[in-house]
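Yeah, one chain of the complex is gone here, protein chain that is, but the others are all in their spots.
Our next item is chain A:
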Amino acid sequence: MNLKRIFSVLVVSIALLSGTIACKSKISDADLKAKVETAIQSNPNVQVEVKDGVVTLNGTVGSDDEKAQVESSAKAADTKGVKSVVNNLVVNSISTEPIQVNTNDADLSAKVLEFTKDFPSVKTAVVDGVITVTGELEQARVQALKMGLDALNPKKVDMSGLIVK
């Protein structure tokens, strides 16, 4: 009687234990995807796919370092659940650093005035980093004007009011 009881307790506990282990290792692909996505959320251009515990990373990153870092973050998201990582990330040469724009109107105005001295038929105004161009200019010099103004890093160059001859 006593032996039988011990035996049954043993059977039940083994069953429970193995059940728990099975549950733990069987994190669903959807849950794993959510975990990995949370782990790499600082990289919005990366898409995550999970099938049978295999994580596939698609999309773009800014550098080789970032590519490796995203992969290790994906692995670390669930060391047991992630079987392997297929890293299809493409390193894009487009830099992700913020672009400098000159919004100092006084500084920009001075540079615009200096540059447009060679374009006497053109008038300019600078407000909030936007250069507005009016007046008239021969077609052949329009590109030179735009190149010179763009080189000053304005927020925008509005030439819609310029009459091109």
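The definition used in the following text is that a contact is a pair of C-beta atoms (placed from the backbone, for glycine too) under 8 Å apart; a residue touches a chain by one contact, two chains touch by 3 or more; residues count from 1.
Heads up, the rule we're going with is that contacts and distances are computed from a predicted model.
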Original post:
UniProt name of the unshown chain, from "SH3 domain-containing protein", "Tetratricopeptide repeat protein", "ABC transporter permease" or "Nitrite reductase large subunit NirB"?
Top reply: "SH3 domain-containing protein"
Original post:
Quick one: which of A:Asn2, A:Thr79 or A:Ser160 touches the chain that's been left out?
Top reply: A:Ser160
Subject >> Hidden partner chain, residues of chain A it touches >> reply: 93-95, 97-101, 111, 114-115, 117-118, 139-144, 146-148, 150-160, 162, 164
